[in-house]
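Note that one protein chain of the assembly has been removed; the remaining protein chains are unaltered in position.
This part shows chain A:
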Amino acid sequence: MSAIFSGAPPQDGLGYSFKQSPTAVPSGERQHGFYPYTDNGGSTLGISGADFTIMAGDTRSTHGYNINTRYAPKLFKIGGEGPDNKGARIVLSVVGFAADGDALQEKMDTIVKMYKYQHGKPITVSACAQRLSHVLYNKRFFPYYVHAILGGIDEDGKGALYSYDPVGSYEREQCRAAGAAASLIMPFLDNQVNFKNQYMPGSGTGHDLKVRQAQPLPRNTVEDLVRDAFTSAVERHIEVGDGLQMMIITKDGIEETYTPLKRD
């Protein structure tokens, strides 16, 4: 302080001179910044069976601790005819940032409809699955912030299920949970669908234990599993609740159900 009031030039620098450019960063970068993503919570789940695939998702949409709405579907029919996708055989579920999810759903719907228009036949699930991967990867450096699951019936009439990360890595699986309560539901599915950590009763102890082999489950068993998974997730995750939407894809079409969940 004394240097300021003494009248003598300061020791360092050019004295009282006016500097052409500031040497120090001017009072720090002050930016509020715009973050283009948000998390709208919710959870989705898909399980494939021998001749069907079940897709499910809760209908709550959140923003922080607020509930935006109690009914915002995360399951979308892809392809088919017209705005209500009549005759569609593919279902896409998206969870994460809802605006990106809606944009992705709309894009996939046009792609699948254009495919039928251009090729004269409906797209196969495997082709649709690969295309979805490309669509996600195309936005690799500004991704659609969603976890997508695609379900349908493959060329052999078997249930097909594909799961994705936000940048397009994908894999065909028997079952997959995504979204807010994925970490709660997925272990349950591993145990109940793929029979992980299950052994044949009375097969002995230690190395004698025989692993219980996974096999495709009947449809009503899978429906019950889905309902159990969600009622449990609702108890333990605040972003999951309000309603459970299910779509069951078979060779005859898509059956849609809605079951209320706890709204607390």
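In the analysis below, contacts are C-beta pairs under 8 Å (C-beta built on N, C-alpha and C of every residue); 3 or more make two chains touch, one makes a residue touch a chain; residues count from 1.
The rule is simple: contacts and distances are computed from a predicted model.
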Name of the absent chain as recorded in UniProt (options "Proteasome subunit beta", "SWI/SNF complex subunit SWI3A", "Actin-related protein 2/3 complex subunit" or "Rab proteins geranylgeranyltransferase component A"): "Proteasome subunit beta"
Give me the chain A residues in contact with the hidden chain, please. 3-4, 10, 15-19, 21-24, 26-27, 31-34, 36-38, 40, 61, 63, 66, 68-72, 97-99, 102-103, 142
